[in-house]
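Working notes, beginning with the structure itself.
Heads up, one of the protein chains got dropped from this complex, but the rest are sitting where they should.
Entry: chain A
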Amino acid sequence: MKALKLKRDWIIGWLLLLPAMVFLFAFTHIPAITSLVSSFYSTPRGRRPAKFLGLDNYQRMFDDPVFWKVLGNNLWFALGTIPLSIALAIVMALWVNDKLPGRGFARMAFFTPTVLPLIAVANIWLFFYTPGFGLFDQLLGLFGLPATNWLGSPETALNSVIVVTVWKEAGFFMIFYLAALQAIPKTLIEAAQIEGANRWTIFWRITFPLLMPTTLFVSINAVINCFRLVDHIFILTDGGPDNASALLLFYIFETAFRFWESGYAATLTVALLVMLCLLAIGQFFFFDRKVHYK
(Lines give C-alpha, C1' and ligand atoms only; values in the text may rest on other atoms or scores of the structure.)
Protein backbone atom coordinates (compact mmCIF):
# COMPACT_ATOMS: atom_id res chain seq x y z
CA MET A 1 0.00 0.00 0.00
CA LYS A 2 2.73 2.35 1.04
CA ALA A 3 4.87 1.30 -1.92
CA LEU A 4 1.97 2.00 -4.24
CA LYS A 5 1.52 5.49 -2.88
CA LEU A 6 5.22 6.14 -3.21
CA LYS A 7 5.07 5.04 -6.83
CA ARG A 8 2.10 7.28 -7.51
CA ASP A 9 3.91 10.28 -6.00
CA TRP A 10 6.87 9.43 -8.16
CA ILE A 11 4.76 9.35 -11.33
CA ILE A 12 3.00 12.59 -10.48
CA GLY A 13 6.34 14.19 -9.76
CA TRP A 14 7.70 13.27 -13.16
CA LEU A 15 4.49 14.32 -14.87
CA LEU A 16 4.78 17.73 -13.26
CA LEU A 17 8.36 18.03 -14.44
CA LEU A 18 7.56 16.82 -17.94
CA PRO A 19 6.40 20.05 -19.65
CA ALA A 20 9.47 21.98 -18.55
CA MET A 21 11.72 19.05 -19.41
CA VAL A 22 10.28 18.72 -22.91
CA PHE A 23 11.10 22.34 -23.65
CA LEU A 24 14.49 22.14 -22.01
CA PHE A 25 15.46 19.09 -24.02
CA ALA A 26 13.86 20.20 -27.28
CA PHE A 27 15.48 23.64 -27.32
CA THR A 28 18.62 23.29 -25.22
CA HIS A 29 20.01 19.85 -24.60
CA ILE A 30 19.20 18.07 -27.86
CA PRO A 31 20.36 20.97 -30.09
CA ALA A 32 23.56 21.21 -28.06
CA ILE A 33 24.31 17.52 -28.48
CA THR A 34 23.31 17.54 -32.17
CA SER A 35 25.61 20.51 -32.71
CA LEU A 36 28.42 18.65 -31.04
CA VAL A 37 27.77 15.61 -33.25
CA SER A 38 27.36 17.69 -36.43
CA SER A 39 30.63 19.44 -35.74
CA PHE A 40 32.42 16.21 -36.67
CA TYR A 41 30.50 15.76 -39.94
CA SER A 42 30.47 17.50 -43.31
CA THR A 43 27.46 19.53 -44.35
CA PRO A 44 24.81 17.35 -46.04
CA ARG A 45 23.80 18.68 -49.46
CA GLY A 46 20.97 17.45 -51.63
CA ARG A 47 21.25 13.73 -51.98
CA ARG A 48 24.76 13.66 -50.50
CA PRO A 49 24.48 12.71 -46.83
CA ALA A 50 26.79 14.09 -44.15
CA LYS A 51 30.17 12.39 -44.03
CA PHE A 52 32.19 11.82 -40.89
CA LEU A 53 35.21 14.11 -41.00
CA GLY A 54 36.68 13.66 -37.55
CA LEU A 55 38.51 16.82 -36.51
CA ASP A 56 38.70 18.27 -40.01
CA ASN A 57 36.17 21.00 -39.19
CA TYR A 58 38.18 22.01 -36.13
CA GLN A 59 41.35 22.06 -38.21
CA ARG A 60 39.56 24.33 -40.66
CA MET A 61 38.44 26.57 -37.83
CA PHE A 62 41.96 27.02 -36.53
CA ASP A 63 43.16 27.85 -40.05
CA ASP A 64 40.24 30.23 -40.72
CA PRO A 65 41.44 33.86 -40.60
CA VAL A 66 37.85 35.13 -40.36
CA PHE A 67 37.31 33.02 -37.21
CA TRP A 68 40.32 34.62 -35.55
CA LYS A 69 39.24 38.02 -36.77
CA VAL A 70 35.72 37.75 -35.28
CA LEU A 71 37.15 36.24 -32.10
CA GLY A 72 39.47 39.22 -31.78
CA ASN A 73 36.54 41.52 -32.50
CA ASN A 74 34.56 39.82 -29.80
CA LEU A 75 37.37 40.22 -27.30
CA TRP A 76 37.69 43.93 -28.10
CA PHE A 77 33.91 44.22 -27.96
CA ALA A 78 33.85 42.59 -24.49
CA LEU A 79 36.65 44.83 -23.20
CA GLY A 80 34.91 47.87 -24.62
CA THR A 81 31.42 47.18 -23.35
CA ILE A 82 31.65 45.27 -20.05
CA PRO A 83 33.75 47.53 -17.81
CA LEU A 84 32.24 50.67 -19.28
CA SER A 85 28.62 49.59 -18.95
CA ILE A 86 29.17 48.28 -15.40
CA ALA A 87 30.92 51.47 -14.32
CA LEU A 88 28.18 53.58 -15.88
CA ALA A 89 25.52 51.40 -14.26
CA ILE A 90 27.05 51.93 -10.80
CA VAL A 91 27.37 55.68 -11.32
CA MET A 92 23.78 55.97 -12.53
CA ALA A 93 22.50 53.78 -9.69
CA LEU A 94 24.35 55.84 -7.07
CA TRP A 95 22.97 58.96 -8.63
CA VAL A 96 19.32 57.95 -8.77
CA ASN A 97 19.56 56.33 -5.32
CA ASP A 98 20.23 59.74 -3.81
CA LYS A 99 17.46 62.10 -2.98
CA LEU A 100 17.24 64.39 -5.96
CA PRO A 101 14.40 66.18 -7.65
CA GLY A 102 12.95 64.21 -10.54
CA ARG A 103 14.47 60.97 -9.30
CA GLY A 104 11.67 58.85 -10.73
CA PHE A 105 12.09 60.50 -14.10
CA ALA A 106 15.86 59.91 -14.08
CA ARG A 107 15.38 56.24 -13.21
CA MET A 108 12.89 55.86 -16.02
CA ALA A 109 15.15 57.65 -18.48
CA PHE A 110 18.09 55.38 -17.66
CA PHE A 111 15.97 52.28 -18.01
CA THR A 112 14.31 53.30 -21.28
CA PRO A 113 16.96 51.79 -23.59
CA THR A 114 16.21 48.37 -22.08
CA VAL A 115 12.52 48.67 -22.79
CA LEU A 116 12.68 50.08 -26.32
CA PRO A 117 12.74 47.57 -29.19
CA LEU A 118 16.20 47.54 -30.64
CA ILE A 119 15.05 47.68 -34.25
CA ALA A 120 13.42 51.06 -33.61
CA VAL A 121 16.32 52.37 -31.61
CA ALA A 122 18.93 51.20 -34.07
CA ASN A 123 17.29 53.31 -36.72
CA ILE A 124 17.75 56.37 -34.53
CA TRP A 125 21.37 55.44 -34.01
CA LEU A 126 21.72 54.91 -37.75
CA PHE A 127 20.70 58.50 -38.14
CA PHE A 128 23.17 59.63 -35.45
CA TYR A 129 25.93 57.85 -37.34
CA THR A 130 24.95 58.93 -40.85
CA PRO A 131 28.01 60.39 -42.56
CA GLY A 132 27.79 64.09 -43.27
CA PHE A 133 24.44 65.06 -41.84
CA GLY A 134 24.03 62.64 -38.91
CA LEU A 135 24.00 64.00 -35.37
CA PHE A 136 27.62 63.20 -34.60
CA ASP A 137 28.97 64.62 -37.80
CA GLN A 138 26.87 67.75 -37.44
CA LEU A 139 28.17 68.27 -33.89
CA LEU A 140 31.75 67.60 -34.92
CA GLY A 141 31.20 69.80 -37.97
CA LEU A 142 30.63 72.73 -35.62
CA PHE A 143 34.27 72.36 -34.60
CA GLY A 144 35.32 72.13 -38.23
CA LEU A 145 36.05 68.40 -38.12
CA PRO A 146 35.60 66.38 -41.33
CA ALA A 147 32.69 63.96 -41.82
CA THR A 148 33.28 60.35 -40.78
CA ASN A 149 31.64 57.22 -42.12
CA TRP A 150 31.17 55.84 -38.59
CA LEU A 151 29.57 52.54 -39.51
CA GLY A 152 31.23 52.20 -42.88
CA SER A 153 34.92 52.35 -42.12
CA PRO A 154 36.83 49.46 -40.55
CA GLU A 155 38.42 51.68 -37.88
CA THR A 156 35.19 52.99 -36.41
CA ALA A 157 32.52 50.38 -37.21
CA LEU A 158 33.07 48.12 -34.18
CA ASN A 159 33.50 51.02 -31.78
CA SER A 160 30.25 52.53 -33.01
CA VAL A 161 28.48 49.26 -32.22
CA ILE A 162 30.16 49.27 -28.79
CA VAL A 163 28.71 52.71 -28.03
CA VAL A 164 25.18 51.55 -28.87
CA THR A 165 25.62 48.41 -26.76
CA VAL A 166 26.91 50.31 -23.71
CA TRP A 167 23.99 52.72 -24.04
CA LYS A 168 21.61 49.79 -24.11
CA GLU A 169 23.14 47.65 -21.36
CA ALA A 170 24.08 50.22 -18.72
CA GLY A 171 20.49 51.10 -17.86
CA PHE A 172 19.58 47.45 -17.51
CA PHE A 173 22.49 46.74 -15.15
CA MET A 174 21.65 49.89 -13.21
CA ILE A 175 18.40 48.29 -12.04
CA PHE A 176 20.36 45.49 -10.34
CA TYR A 177 22.74 47.93 -8.70
CA LEU A 178 19.89 50.13 -7.58
CA ALA A 179 18.21 47.17 -5.89
CA ALA A 180 21.49 46.18 -4.24
CA LEU A 181 22.14 49.73 -3.05
CA GLN A 182 18.74 49.89 -1.44
CA ALA A 183 19.49 46.66 0.42
CA ILE A 184 22.53 48.22 2.14
CA PRO A 185 21.40 49.42 5.59
CA LYS A 186 21.60 53.18 5.96
CA THR A 187 23.14 52.83 9.41
CA LEU A 188 26.31 51.38 7.86
CA ILE A 189 26.83 54.60 5.95
CA GLU A 190 26.00 56.64 9.06
CA ALA A 191 28.43 54.63 11.17
CA ALA A 192 31.13 55.30 8.59
CA GLN A 193 30.28 59.02 8.50
CA ILE A 194 30.67 59.22 12.26
CA GLU A 195 34.04 57.52 11.93
CA GLY A 196 35.19 60.22 9.56
CA ALA A 197 34.87 58.52 6.20
CA ASN A 198 34.16 60.82 3.27
CA ARG A 199 31.88 59.84 0.39
CA TRP A 200 34.76 58.47 -1.65
CA THR A 201 36.03 56.26 1.19
CA ILE A 202 32.52 55.09 1.99
CA PHE A 203 32.04 54.05 -1.62
CA TRP A 204 35.31 52.16 -2.00
CA ARG A 205 35.50 50.64 1.47
CA ILE A 206 31.85 49.86 2.16
CA THR A 207 29.41 50.30 -0.70
CA PHE A 208 31.49 48.76 -3.48
CA PRO A 209 32.52 45.64 -1.50
CA LEU A 210 28.90 45.11 -0.51
CA LEU A 211 27.87 45.38 -4.19
CA MET A 212 30.26 42.58 -5.19
CA PRO A 213 27.58 39.85 -5.43
CA THR A 214 25.72 42.09 -7.85
CA THR A 215 28.89 42.85 -9.78
CA LEU A 216 29.54 39.12 -10.16
CA PHE A 217 26.03 38.49 -11.38
CA VAL A 218 26.06 41.45 -13.73
CA SER A 219 29.48 40.70 -15.15
CA ILE A 220 28.61 37.08 -15.94
CA ASN A 221 25.50 38.32 -17.68
CA ALA A 222 27.48 40.97 -19.50
CA VAL A 223 29.97 38.42 -20.80
CA ILE A 224 27.20 36.13 -22.00
CA ASN A 225 25.45 39.08 -23.65
CA CYS A 226 28.67 39.96 -25.48
CA PHE A 227 28.75 36.60 -27.15
CA ARG A 228 25.02 36.48 -27.73
CA LEU A 229 24.78 39.76 -29.53
CA VAL A 230 23.71 39.70 -33.18
CA ASP A 231 20.75 42.04 -33.57
CA HIS A 232 22.74 45.30 -33.32
CA ILE A 233 25.08 44.11 -36.03
CA PHE A 234 22.36 43.08 -38.44
CA ILE A 235 20.83 46.49 -38.35
CA LEU A 236 23.84 48.73 -37.93
CA THR A 237 26.64 47.23 -40.03
CA ASP A 238 25.75 43.72 -41.19
CA GLY A 239 29.19 42.67 -39.99
CA GLY A 240 31.06 44.89 -42.39
CA PRO A 241 33.15 46.38 -43.68
CA ASP A 242 35.39 43.35 -44.29
CA ASN A 243 34.16 41.65 -41.09
CA ALA A 244 35.42 44.62 -39.08
CA SER A 245 32.31 44.57 -36.89
CA ALA A 246 31.42 40.87 -37.11
CA LEU A 247 31.22 39.01 -33.81
CA LEU A 248 31.42 35.26 -33.29
CA LEU A 249 27.71 34.57 -33.13
CA PHE A 250 27.14 36.74 -36.20
CA TYR A 251 29.77 34.73 -38.04
CA ILE A 252 28.08 31.50 -36.97
CA PHE A 253 24.77 32.80 -38.29
CA GLU A 254 26.35 33.78 -41.59
CA THR A 255 28.07 30.43 -41.96
CA ALA A 256 24.95 28.46 -41.15
CA PHE A 257 22.19 30.39 -42.84
CA ARG A 258 23.87 32.44 -45.56
CA PHE A 259 26.55 30.07 -46.74
CA TRP A 260 24.58 26.98 -45.61
CA GLU A 261 27.62 25.29 -44.12
CA SER A 262 25.86 23.79 -41.14
CA GLY A 263 28.69 21.37 -40.33
CA TYR A 264 31.27 24.10 -39.94
CA ALA A 265 28.74 26.33 -38.19
CA ALA A 266 28.20 23.54 -35.64
CA THR A 267 31.94 23.46 -35.03
CA LEU A 268 31.99 27.22 -34.40
CA THR A 269 28.99 26.86 -32.08
CA VAL A 270 30.80 24.24 -30.01
CA ALA A 271 33.80 26.56 -29.75
CA LEU A 272 31.51 29.37 -28.58
CA LEU A 273 29.83 27.16 -25.98
CA VAL A 274 33.14 25.92 -24.61
CA MET A 275 34.42 29.47 -24.28
CA LEU A 276 31.25 30.65 -22.53
CA CYS A 277 31.38 27.76 -20.05
CA LEU A 278 35.03 28.39 -19.27
CA LEU A 279 34.42 32.11 -18.80
CA ALA A 280 31.46 31.64 -16.49
CA ILE A 281 33.23 29.04 -14.39
CA GLY A 282 36.41 31.11 -14.31
CA GLN A 283 34.57 34.25 -13.27
CA PHE A 284 32.74 32.38 -10.60
CA PHE A 285 35.89 31.00 -9.02
CA PHE A 286 37.84 34.21 -9.47
CA PHE A 287 35.17 36.35 -7.87
CA ASP A 288 34.00 33.88 -5.30
CA ARG A 289 37.01 34.54 -3.12
CA LYS A 290 36.42 38.27 -3.34
CA VAL A 291 32.66 38.38 -3.04
CA HIS A 292 31.07 38.83 0.33
CA TYR A 293 27.62 37.33 0.56
CA LYS A 294 25.53 38.55 3.46
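Keep this in mind: a contact is a pair of C-beta atoms (placed from the backbone, for glycine too) under 8 Å apart; a residue touches a chain by one contact, two chains touch by 3 or more; residues count from 1.
The rule is simple: contacts and distances are computed from a predicted model.
Hidden chain, UniProt protein name from the list "Transcriptional regulator", "NADH-quinone oxidoreductase subunit L", "Sn-glycerol-3-phosphate ABC transporter ATP-binding protein UgpC" or "Heme exporter protein B": "Sn-glycerol-3-phosphate ABC transporter ATP-binding protein UgpC". For the chain missing from the display, the contacting residue among A:50, A:197 or A:275 is A:197, taking the whole complex into account. Checked against the hidden chain, the listed residues A:13, A:72 or A:209 yield one contact partner: A:209. Taking the whole complex into account, chain A touches the unshown chain at residues 185, 187-188, 190-197, 201, 205-206, 209-210, 292, 294.
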